[in-house]
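Complex shown without one protein chain; remaining protein chains in place.
Each chain carries a letter (A, B and C) given by its place in the written order, and its residues are counted from 1.
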Amino acid sequence: MSGLEYTNGELQTIVAARSLAGKRSCFIGVGRPSTAALLARMVHNPALVLVYESGTIGAKPYRVPLSIGDGELAQTADLVVSVPEMFNYWIGPGRVQVAFLGAAQIDPHANLNSTVIGDYDRPRTRLPGAGGAPEIATGCEEVVVIAPHTTRTFVDHLDFKTTRGERTTMVITDLGVLEPAGGALTLTAVHPGVSVEQVRENTGFELRASDSVRVSEPPSGEELHALRELLSR
Amino acid sequence: MSGLEYTNGELQTIVAARSLAGKRSCFIGVGRPSTAALLARMVHNPALVLVYESGTIGAKPYRVPLSIGDGELAQTADLVVSVPEMFNYWIGPGRVQVAFLGAAQIDPHANLNSTVIGDYDRPRTRLPGAGGAPEIATGCEEVVVIAPHTTRTFVDHLDFKTTRGERTTMVITDLGVLEPAGGALTLTAVHPGVSVEQVRENTGFELRASDSVRVSEPPSGEELHALRELLSR
Amino acid sequence: MQPVRTLAAEGGGLRHVAQIVSLSEAVAETVRDGVSLALEGFTHLIPFAAGHEVLRQGRRELELIRMTPDILYDQMVGVGAARKLVFSYGGNPGVGSLHRFRDAVEHGWPRAIEVEEHSHAGMANRYVAGAAKLPFAVMRGYAGTDLVEHTQVATVRCPFTGEELAAVPALRPDVAIVHAQESDRDGNVQLWGIPGVQKEAVLAAGRAVVTVERIVDRLELKPGGVVIPGWVIDFVAHAPGGSLPSYALGVTERDNDFYREWDVISRDREHFQGWMREQGLLR
Partner (left out) sequence: MQPVRTLAAEGGGLRHVAQIVSLSEAVAETVRDGVSLALEGFTHLIPFAAGHEVLRQGRRELELIRMTPDILYDQMVGVGAARKLVFSYGGNPGVGSLHRFRDAVEHGWPRAIEVEEHSHAGMANRYVAGAAKLPFAVMRGYAGTDLVEHTQVATVRCPFTGEELAAVPALRPDVAIVHAQESDRDGNVQLWGIPGVQKEAVLAAGRAVVTVERIVDRLELKPGGVVIPGWVIDFVAHAPGGSLPSYALGVTERDNDFYREWDVISRDREHFQGWMREQGLLR
């Protein structure tokens, strides 16, 4: 217990970074997943191969990129391939081990919606759409979902099933960690200071909790320092 | 009429080179087709784009290459692509205008055999096989076949149909030129000093001759000089 | 710059040698009302100048095709230039929503828009099939998602293993426009950095335009260089800075601030229209 002050968002990123210890390669999008993967390379796993769907394999960005196609990704990558090659030779055949995905809605089976809220033809909110997610989620060995923990995100029924959840091994939120068990996402860890009840209140489906819910290790000084240093670049 | 001495093999190459005047691109293999295409670039059509199945597009070799993958082809090409890309993006969609092909056997419909002489399972002579020919012959707009004129080459029935003849516009031999007419190859030109009868004797099928068989223009001084200069490099 | 040798078009899908013309000529010659138009560039090399020229020329009823619509298609959809949008990810990368795209889909403003969406893998394979002039491409994907009911995808069975796979129809845009770092005077083009699906888009399209940062006497092959020969391109146009606020690796830098600023400009209909008018992109 470090006694350091941090936000739950910071811890979410740090927990995601920890999940990449010992992994060989990770497929990442922009935002928190990118931050977590760069943090993993700084703290836990300097050899981690970062793969962005823009075609950059083995990118080593110094800053968290704003887009998945920033110049620094191409300039530091081990190889840069076309988008068709990325999906057909690298993602599809399962050459990338872990994928970080986000979503607007998650159901109890870790299926994801990133397409629409409301009816497809008359959506209340039109979301960006599938992007690479459907094939990334079935191509990569393990999927880690990173999402905010609200009743709007964790829902019983998706408005649109964009992406299948079978390979999801972990959902990391700002409140805790869910893992699949017995066919449904189950709460396995809460962040320090968060109660199981509080997580349930923020989950839109009946959430099971494992018999021994862990408390996430708070950020170490090294983790927190590295994260803040990374975001200040 | 130049009065120059030349062989019918030389004239065959020169006639093949002439067929590339005004053409934009040509797919070529090694040997006489390569020589003819280089000669065409020297004499008739400096802008002709040479395409080799090794992946070199726009190659500008100074010497006639021994193999379709000689280093000079890659070093002088406008672009070099993988073999899958060559067939899928360039040959298949018909982006190359003319193809020069050879064969061990040609039937009256310009179908080609480059696979076996004799029975497939117990061949008398095992030939190299299809290579790129089947898809080149159906992908390119026009196919020009270059072959020696013998009864062994021009046959009624192929021992093996490797390549379809529908797109063949011309067969250039050391005796003359055949072109499709009314569904069968027809003699349209003889080389100087060659009689129609002589061509028929060297053709293994009933050869029709056009009503007005032309006599091939003998080599000009420029053509012959360029050809010999090319071969001496 | 002057026009280079032009050979008469003949059958068989063979094209002219590329003509080097002004951007306005290139767009006027190829982009008519109602065409299907692919402006490609995956984050990198997005052909903004060409898209803006399409708007300046007042084109409407377009079928706009792009894997990642980005700010450019937000602008084009926002002024009502598109009848249909074919895409796989309609977000402002790293920032959030494309507000004009959302407004068109959610509220039909300024007009209703037809949407056909795919996954990235699906769109990429559709371009691959188009470039190969095959009618479809085979892939693993779509199965078990709601995309199946809402887009063009079918199944084929492997004749060897019996496995059922997804089939996506070839993309064959009437016109494709991409941006590249350079061309030579014969219209041979080279781009480097993230190559996206630009080569496929050019090869899949009926007509192709490439805008370039510079025109050089001779292309020197660069590391990572993708060369597209001039004889599969119709027009090359000199458009320095033509991919800003996206970028051309080694020539211009991505204007990340503008990507953030767009979120503010585009959020409000009037603010958006005012900005577009100022830029001459809306009359």
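Everything that follows uses one rule, which is that contacts are C-beta pairs under 8 Å (C-beta built on N, C-alpha and C of every residue); 3 or more make two chains touch, one makes a residue touch a chain.
This one's a predicted model, so the numbers in the text were calculated from it and none came from an experiment.
Q: What shown chains does the left-out chain touch?
A: A, B, C
Q: Among A:Asp78, A:Asp119 or A:Glu201, which one is in touch with the chain left out?
A: Reading the full complex, the residue touching the unseen chain is A:Asp78.
Q: Which residue among B:Arg126, B:Arg214 or B:Arg228 touches the omitted chain?
A: Missing-chain contact among the listed residues: B:Arg126.
Q: Which of these touches the unseen chain: C:Pro110, C:Pro169, C:Gly206 or C:Pro240?
A: In the full complex, the listed residue that touches the missing chain is C:Pro169.
Q: In the full complex, which of A:Lys60, A:Arg95 or A:His225 touches the chain missing from this view?
A: Hidden-chain contact among the options goes to A:Arg95.
Q: For chain B, which residues reach the chain that was dropped from this view?
A: 30-31, 53-56, 65-71, 73-75, 80-84, 86-88, 91-92, 115, 120, 123-135, 138-139, 160-164
Q: Applying the definition given at the start, please give the residues of chain C touching the unseen chain.
A: On the chain C side, contact with the omitted chain comes from 134-140, 152, 154-161, 163, 165, 167, 169, 220-225.
Q: Go through chain A and note every residue touching the omitted chain.
A: Residues of chain A in touch with the missing chain: 24-25, 47, 49, 57-58, 78-79, 88-89, 92-95, 97, 141.
By our rule, only the chains that are shown with their structure count from here on.
Q: Among all chains, whose Cα centre is located farthest from the one for chain A?
A: The most distant chain relative to chain A turns out to be B.
Q: Find me the chain with the mean Cα position closest to the mean of all the protein Cα atoms on display.
A: Smallest centre-to-centre distance to the global C-alpha mean: chain C.
Q: How many angstrom lie between the CA centroids of chain A and chain C, rounded to a whole number?
A: Using C-alpha averages as centres, the distance is 29 Å.
Q: Taking each chain's centre as the mean of its CA atoms, how far is chain B from chain C in angstrom?
A: Chain centroid spacing, chain B to chain C, equals 40 Å.
Q: Among the residues of chain B, pick out those that touch two or more other chains and give their numbers.
A: none
Q: Which residue numbers or ranges of chain C touch two or more of the other chains?
A: 128, 199
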